[in-house]
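All protein chains but one are shown at their positions in the complex.
Presenting subunit A:
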Amino acid sequence: MAIAFKQESFRDDFSYRNSPENISRFPFPFDRDEYMYSVNMEPHVRGRPGTVFENLIDVDEHYVAEMHDRMLVLKEDPLRYQALPHMMNAQWDTLELLMEEQATGYPEHFTLTRNGDEWRWVNRPLGIDDTFTFGDVSTLPCEPFEYITRQAQGDFCIVDQRDGNLWMDAGMVTTQADWSLDFDIGMNFMEWHGPVPLAHQAGVFDRALKFLLNLQQGKPTRRFNWTMTINPRLDTSPENYHKWGPDRTTVTPENVAEKVHLRVELQSLWRLPRSNAILFVIRCYLMNMGELVTVPKWARRMPRVLRTLPPELIDYKGLTRYREDTINWLSKYDDGAPTSPGIFPD
(Lines give C-alpha, C1' and ligand atoms only; values in the text may rest on other atoms or scores of the structure.)
Protein backbone atom coordinates (compact mmCIF):
# COMPACT_ATOMS: atom_id res chain seq x y z
CA MET A 1 0.00 0.00 0.00
CA ALA A 2 1.34 3.42 -0.90
CA ILE A 3 2.43 5.67 1.97
CA ALA A 4 0.98 9.21 2.05
CA PHE A 5 4.13 11.27 2.61
CA LYS A 6 3.67 14.40 4.71
CA GLN A 7 4.90 17.91 4.17
CA GLU A 8 6.09 19.15 7.53
CA SER A 9 9.02 20.75 9.34
CA PHE A 10 11.37 19.82 12.17
CA ARG A 11 12.35 23.45 12.82
CA ASP A 12 10.89 26.97 12.91
CA ASP A 13 7.11 26.33 13.00
CA PHE A 14 7.57 22.65 13.98
CA SER A 15 4.65 21.37 11.95
CA TYR A 16 5.73 17.72 12.40
CA ARG A 17 2.83 15.47 13.57
CA ASN A 18 2.04 11.75 13.53
CA SER A 19 -1.12 10.48 11.84
CA PRO A 20 -3.24 8.03 13.91
CA GLU A 21 -1.93 5.12 11.80
CA ASN A 22 1.62 6.23 12.42
CA ILE A 23 1.03 6.53 16.16
CA SER A 24 -0.06 2.92 16.38
CA ARG A 25 3.16 1.77 14.70
CA PHE A 26 5.38 3.90 16.95
CA PRO A 27 8.17 1.82 18.54
CA PHE A 28 7.32 2.49 22.19
CA PRO A 29 10.46 1.34 24.01
CA PHE A 30 9.22 0.36 27.48
CA ASP A 31 8.04 -3.20 27.98
CA ARG A 32 7.28 -2.77 31.71
CA ASP A 33 6.27 -0.03 34.12
CA GLU A 34 9.64 0.65 35.65
CA TYR A 35 12.82 1.68 33.98
CA MET A 36 15.65 -0.83 33.73
CA TYR A 37 18.97 -0.51 31.98
CA SER A 38 19.84 -3.45 29.80
CA VAL A 39 21.87 -4.21 26.72
CA ASN A 40 18.60 -5.43 25.16
CA MET A 41 20.00 -6.76 21.90
CA GLU A 42 17.77 -8.96 19.81
CA PRO A 43 17.93 -10.37 16.29
CA HIS A 44 16.82 -7.83 13.69
CA VAL A 45 14.26 -9.94 11.87
CA ARG A 46 11.04 -9.03 10.12
CA GLY A 47 8.13 -8.69 12.53
CA ARG A 48 4.40 -7.98 12.61
CA PRO A 49 2.90 -6.11 9.69
CA GLY A 50 1.79 -2.65 10.71
CA THR A 51 4.80 -2.14 13.00
CA VAL A 52 8.22 -0.61 12.37
CA PHE A 53 9.53 -4.19 12.30
CA GLU A 54 7.62 -5.08 9.15
CA ASN A 55 10.71 -4.30 7.08
CA LEU A 56 14.35 -4.30 8.08
CA ILE A 57 14.81 -0.73 6.83
CA ASP A 58 11.68 1.20 7.74
CA VAL A 59 10.17 3.94 5.61
CA ASP A 60 7.22 5.94 6.94
CA GLU A 61 5.07 9.01 6.29
CA HIS A 62 7.88 11.36 7.39
CA TYR A 63 10.33 10.14 4.72
CA VAL A 64 10.18 13.08 2.35
CA ALA A 65 10.21 15.69 5.11
CA GLU A 66 13.15 14.04 6.87
CA MET A 67 15.17 13.92 3.67
CA HIS A 68 14.45 17.60 3.17
CA ASP A 69 15.59 18.37 6.71
CA ARG A 70 18.80 16.40 6.13
CA MET A 71 19.49 18.51 3.06
CA LEU A 72 19.11 21.68 5.12
CA VAL A 73 21.46 20.40 7.83
CA LEU A 74 24.11 19.39 5.30
CA LYS A 75 23.90 22.72 3.55
CA GLU A 76 24.67 24.49 6.80
CA ASP A 77 27.26 22.02 7.99
CA PRO A 78 28.80 19.65 5.43
CA LEU A 79 30.86 17.92 8.14
CA ARG A 80 27.77 16.01 9.22
CA TYR A 81 28.78 13.64 6.45
CA GLN A 82 32.29 12.22 6.54
CA ALA A 83 34.00 9.08 5.30
CA LEU A 84 37.67 8.22 5.66
CA PRO A 85 39.29 7.10 2.40
CA HIS A 86 39.68 3.41 3.32
CA MET A 87 35.92 3.03 3.74
CA MET A 88 35.01 3.02 0.04
CA ASN A 89 34.21 -0.71 0.04
CA ALA A 90 31.94 -0.22 3.01
CA GLN A 91 30.26 2.71 1.26
CA TRP A 92 29.23 0.48 -1.64
CA ASP A 93 28.13 -2.24 0.77
CA THR A 94 25.84 0.28 2.45
CA LEU A 95 24.43 1.55 -0.80
CA GLU A 96 23.55 -1.98 -1.84
CA LEU A 97 21.96 -2.85 1.50
CA LEU A 98 19.77 0.26 1.66
CA MET A 99 18.68 0.06 -1.95
CA GLU A 100 17.87 -3.64 -1.66
CA GLU A 101 15.93 -3.29 1.59
CA GLN A 102 13.96 -0.21 0.51
CA ALA A 103 13.10 -1.71 -2.86
CA THR A 104 12.04 -5.02 -1.27
CA GLY A 105 9.96 -3.41 1.45
CA TYR A 106 8.34 -0.65 -0.64
CA PRO A 107 8.23 -1.71 -4.29
CA GLU A 108 5.62 0.97 -5.08
CA HIS A 109 8.11 3.68 -4.08
CA PHE A 110 11.57 2.29 -4.91
CA THR A 111 12.91 0.09 -7.70
CA LEU A 112 16.39 -1.33 -8.08
CA THR A 113 17.33 -2.99 -11.37
CA ARG A 114 20.70 -4.71 -11.53
CA ASN A 115 22.33 -5.75 -14.72
CA GLY A 116 25.78 -6.95 -13.69
CA ASP A 117 27.47 -3.82 -12.39
CA GLU A 118 25.10 -1.51 -14.28
CA TRP A 119 22.39 -0.51 -11.81
CA ARG A 120 19.29 1.62 -12.14
CA TRP A 121 17.75 3.16 -9.04
CA VAL A 122 14.32 4.73 -9.05
CA ASN A 123 13.16 6.65 -5.99
CA ARG A 124 9.64 7.92 -6.73
CA PRO A 125 8.98 9.96 -3.55
CA LEU A 126 12.09 12.06 -4.21
CA GLY A 127 11.81 12.00 -8.01
CA ILE A 128 15.15 10.28 -8.61
CA ASP A 129 15.92 7.96 -11.53
CA ASP A 130 19.65 7.28 -11.87
CA THR A 131 21.75 4.74 -13.72
CA PHE A 132 25.27 4.08 -12.46
CA THR A 133 28.08 1.54 -12.40
CA PHE A 134 28.40 -0.25 -9.08
CA GLY A 135 31.96 0.23 -7.82
CA ASP A 136 32.65 3.30 -9.97
CA VAL A 137 32.32 6.48 -7.92
CA SER A 138 32.51 8.72 -10.98
CA THR A 139 29.10 7.49 -12.16
CA LEU A 140 27.28 8.94 -9.12
CA PRO A 141 26.79 12.62 -8.29
CA CYS A 142 28.58 12.13 -4.94
CA GLU A 143 30.16 9.32 -2.89
CA PRO A 144 27.91 6.22 -2.71
CA PHE A 145 27.37 6.44 1.05
CA GLU A 146 26.34 10.08 0.87
CA TYR A 147 24.19 9.38 -2.16
CA ILE A 148 22.14 6.65 -0.50
CA THR A 149 21.92 8.15 2.97
CA ARG A 150 20.43 11.30 1.47
CA GLN A 151 17.64 8.89 0.54
CA ALA A 152 17.19 6.86 3.71
CA GLN A 153 15.69 7.78 7.08
CA GLY A 154 17.91 7.66 10.13
CA ASP A 155 21.55 8.32 10.92
CA PHE A 156 24.23 5.97 9.65
CA CYS A 157 27.68 5.15 10.97
CA ILE A 158 30.06 2.71 9.38
CA VAL A 159 32.50 1.16 11.74
CA ASP A 160 35.71 -0.52 10.62
CA GLN A 161 37.00 -3.55 12.48
CA ARG A 162 40.70 -3.92 13.21
CA ASP A 163 43.08 -4.65 16.08
CA GLY A 164 40.26 -6.20 18.11
CA ASN A 165 38.34 -2.93 18.17
CA LEU A 166 35.79 -0.96 16.16
CA TRP A 167 36.54 2.43 14.62
CA MET A 168 34.03 5.09 13.66
CA ASP A 169 35.35 5.78 10.18
CA ALA A 170 32.33 7.03 8.25
CA GLY A 171 29.01 8.61 9.07
CA MET A 172 25.95 10.53 7.92
CA VAL A 173 24.68 12.01 11.13
CA THR A 174 22.12 14.78 10.97
CA THR A 175 19.43 13.66 13.42
CA GLN A 176 21.56 12.78 16.39
CA ALA A 177 20.65 13.05 20.02
CA ASP A 178 23.47 15.17 21.34
CA TRP A 179 26.58 13.57 19.91
CA SER A 180 28.79 14.63 17.07
CA LEU A 181 30.26 12.71 14.18
CA ASP A 182 32.90 15.34 13.67
CA PHE A 183 34.01 14.76 17.26
CA ASP A 184 33.82 10.96 17.19
CA ILE A 185 35.20 10.22 13.73
CA GLY A 186 38.32 8.07 13.89
CA MET A 187 37.64 7.09 17.52
CA ASN A 188 37.36 3.50 18.68
CA PHE A 189 34.42 1.92 20.45
CA MET A 190 35.64 2.53 23.99
CA GLU A 191 36.56 6.14 23.21
CA TRP A 192 33.24 7.16 21.76
CA HIS A 193 31.29 5.48 24.56
CA GLY A 194 33.38 7.22 27.20
CA PRO A 195 30.90 9.55 28.85
CA VAL A 196 27.89 7.30 29.61
CA PRO A 197 27.17 7.02 33.38
CA LEU A 198 26.40 3.71 35.14
CA ALA A 199 26.99 1.53 32.14
CA HIS A 200 30.76 1.30 32.64
CA GLN A 201 30.46 -0.19 36.07
CA ALA A 202 28.45 -3.07 34.80
CA GLY A 203 31.13 -3.85 32.21
CA VAL A 204 28.42 -3.63 29.57
CA PHE A 205 30.73 -2.04 27.07
CA ASP A 206 33.27 -4.82 27.24
CA ARG A 207 30.49 -7.29 26.61
CA ALA A 208 28.91 -5.15 23.90
CA LEU A 209 32.24 -4.79 22.10
CA LYS A 210 32.83 -8.51 22.16
CA PHE A 211 29.32 -9.09 20.90
CA LEU A 212 29.81 -6.65 18.03
CA LEU A 213 33.21 -7.98 17.02
CA ASN A 214 31.49 -11.31 16.43
CA LEU A 215 28.44 -9.86 14.69
CA GLN A 216 27.64 -12.15 11.80
CA GLN A 217 26.81 -11.53 8.21
CA GLY A 218 23.19 -12.52 7.59
CA LYS A 219 22.26 -12.02 11.25
CA PRO A 220 21.64 -8.32 11.85
CA THR A 221 20.74 -7.33 15.36
CA ARG A 222 18.86 -4.41 16.96
CA ARG A 223 18.32 -2.49 20.16
CA PHE A 224 16.33 0.48 21.38
CA ASN A 225 17.54 3.68 22.87
CA TRP A 226 15.39 6.59 23.95
CA THR A 227 15.48 10.10 25.26
CA MET A 228 13.14 13.08 25.27
CA THR A 229 13.31 16.17 23.12
CA ILE A 230 11.49 19.48 23.37
CA ASN A 231 9.78 20.30 20.08
CA PRO A 232 9.99 17.84 17.19
CA ARG A 233 13.58 18.66 16.40
CA LEU A 234 15.55 16.02 14.57
CA ASP A 235 18.84 17.83 14.77
CA THR A 236 19.81 18.05 18.44
CA SER A 237 23.56 18.06 17.81
CA PRO A 238 26.09 19.59 20.21
CA GLU A 239 26.97 22.02 17.40
CA ASN A 240 23.43 23.38 17.59
CA TYR A 241 23.02 23.31 21.35
CA HIS A 242 22.39 27.05 21.36
CA LYS A 243 19.25 26.39 19.31
CA TRP A 244 17.71 23.44 21.15
CA GLY A 245 19.20 23.71 24.65
CA PRO A 246 17.07 26.73 25.66
CA ASP A 247 13.90 24.91 24.47
CA ARG A 248 14.03 22.93 27.70
CA THR A 249 13.08 26.00 29.73
CA THR A 250 9.98 26.59 27.65
CA VAL A 251 7.91 23.68 28.97
CA THR A 252 4.88 24.67 31.07
CA PRO A 253 2.02 22.53 32.43
CA GLU A 254 -0.10 23.90 29.56
CA ASN A 255 2.15 22.96 26.66
CA VAL A 256 3.48 19.51 27.69
CA ALA A 257 1.21 17.75 25.18
CA GLU A 258 2.59 19.65 22.20
CA LYS A 259 6.18 20.31 23.24
CA VAL A 260 7.49 17.26 25.02
CA HIS A 261 8.46 14.43 22.67
CA LEU A 262 9.52 10.90 23.31
CA ARG A 263 12.45 10.25 21.01
CA VAL A 264 13.12 6.62 20.24
CA GLU A 265 16.09 5.30 18.37
CA LEU A 266 15.78 1.92 16.79
CA GLN A 267 19.39 0.95 16.20
CA SER A 268 20.17 -1.89 13.86
CA LEU A 269 23.61 -3.34 13.31
CA TRP A 270 24.68 -5.10 10.16
CA ARG A 271 27.86 -6.92 9.18
CA LEU A 272 28.64 -5.72 5.67
CA PRO A 273 29.79 -8.32 3.14
CA ARG A 274 32.63 -6.84 1.03
CA SER A 275 34.32 -4.73 3.67
CA ASN A 276 33.52 -6.77 6.79
CA ALA A 277 32.69 -3.40 8.40
CA ILE A 278 29.63 -2.89 10.60
CA LEU A 279 26.82 -0.56 9.66
CA PHE A 280 24.95 1.12 12.51
CA VAL A 281 21.55 2.41 11.49
CA ILE A 282 20.12 4.78 14.07
CA ARG A 283 16.53 5.38 13.08
CA CYS A 284 14.85 8.14 15.07
CA TYR A 285 11.12 8.31 15.84
CA LEU A 286 9.47 11.29 17.55
CA MET A 287 6.05 11.47 19.19
CA ASN A 288 4.61 14.17 21.41
CA MET A 289 2.86 13.44 24.71
CA GLY A 290 -0.52 14.42 23.28
CA GLU A 291 -0.14 11.74 20.62
CA LEU A 292 1.28 9.23 23.08
CA VAL A 293 -1.72 9.34 25.44
CA THR A 294 -4.06 8.37 22.59
CA VAL A 295 -2.81 4.82 23.26
CA PRO A 296 -4.17 3.95 26.73
CA LYS A 297 -1.48 1.43 27.60
CA TRP A 298 1.33 3.85 26.83
CA ALA A 299 -0.49 6.67 28.65
CA ARG A 300 -0.48 4.57 31.83
CA ARG A 301 3.03 3.32 31.48
CA MET A 302 4.89 6.47 30.47
CA PRO A 303 4.52 8.43 33.77
CA ARG A 304 5.34 5.28 35.74
CA VAL A 305 8.57 4.82 33.83
CA LEU A 306 9.53 8.48 34.19
CA ARG A 307 9.00 8.26 37.95
CA THR A 308 11.40 5.34 38.33
CA LEU A 309 14.34 6.80 36.41
CA PRO A 310 17.60 6.82 38.36
CA PRO A 311 18.76 10.42 39.06
CA GLU A 312 21.99 10.09 37.04
CA LEU A 313 19.98 9.16 33.99
CA ILE A 314 17.55 12.05 34.42
CA ASP A 315 20.54 14.28 34.36
CA TYR A 316 22.33 12.50 31.54
CA LYS A 317 19.28 12.58 29.30
CA GLY A 318 18.72 16.26 30.13
CA LEU A 319 15.22 15.75 31.54
CA THR A 320 15.73 17.58 34.83
CA ARG A 321 13.89 20.79 34.00
CA TYR A 322 10.69 19.37 32.62
CA ARG A 323 10.32 15.88 34.08
CA GLU A 324 7.99 16.95 36.92
CA ASP A 325 5.66 18.88 34.63
CA THR A 326 5.58 15.97 32.20
CA ILE A 327 4.81 13.39 34.89
CA ASN A 328 2.06 15.61 36.33
CA TRP A 329 0.45 16.12 32.96
CA LEU A 330 0.69 12.42 32.04
CA SER A 331 -0.65 11.26 35.41
CA LYS A 332 -4.13 12.46 34.44
CA TYR A 333 -4.14 9.65 31.88
CA ASP A 334 -2.97 6.95 34.29
CA ASP A 335 -6.05 5.36 35.80
CA GLY A 336 -3.91 3.01 37.87
CA ALA A 337 -5.00 -0.07 35.93
CA PRO A 338 -2.35 -2.74 35.31
CA THR A 339 -0.56 -2.70 31.96
CA SER A 340 0.04 -5.74 29.81
CA PRO A 341 3.62 -6.86 29.25
CA GLY A 342 5.40 -5.97 26.01
CA ILE A 343 5.58 -2.79 23.99
CA PHE A 344 2.65 -3.07 21.61
CA PRO A 345 -0.74 -1.35 22.16
CA ASP A 346 -3.46 -3.69 23.49
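Keep in mind that, in the parts below, a contact is a pair of C-beta atoms (placed from the backbone, for glycine too) under 8 Å apart; a residue touches a chain by one contact, two chains touch by 3 or more; residues count from 1.
Here is the rule we go by: contacts and distances are computed from a predicted model.
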Hidden subunit of the complex - UniProt protein name among "Adenylyl-sulfate kinase", "FAD/NAD-binding ferredoxin reductase-type protein", "L-lactate dehydrogenase complex protein LldF" or "Aspartate carbamoyltransferase": "FAD/NAD-binding ferredoxin reductase-type protein"
Among A:R32, A:H68 or A:H86, residue touching the chain not depicted: A:H86
Sole contact to the chain not displayed, among A:N255, A:N276, A:T294 or A:S331: A:N276
Which of A:Q7, A:N115, A:S138 or A:N214 contacts the chain that the document leaves out: A:N214
Subunit A residues touching the omitted chain (full complex): 86-89, 135, 160-163, 210, 213-214, 216-219, 273-276
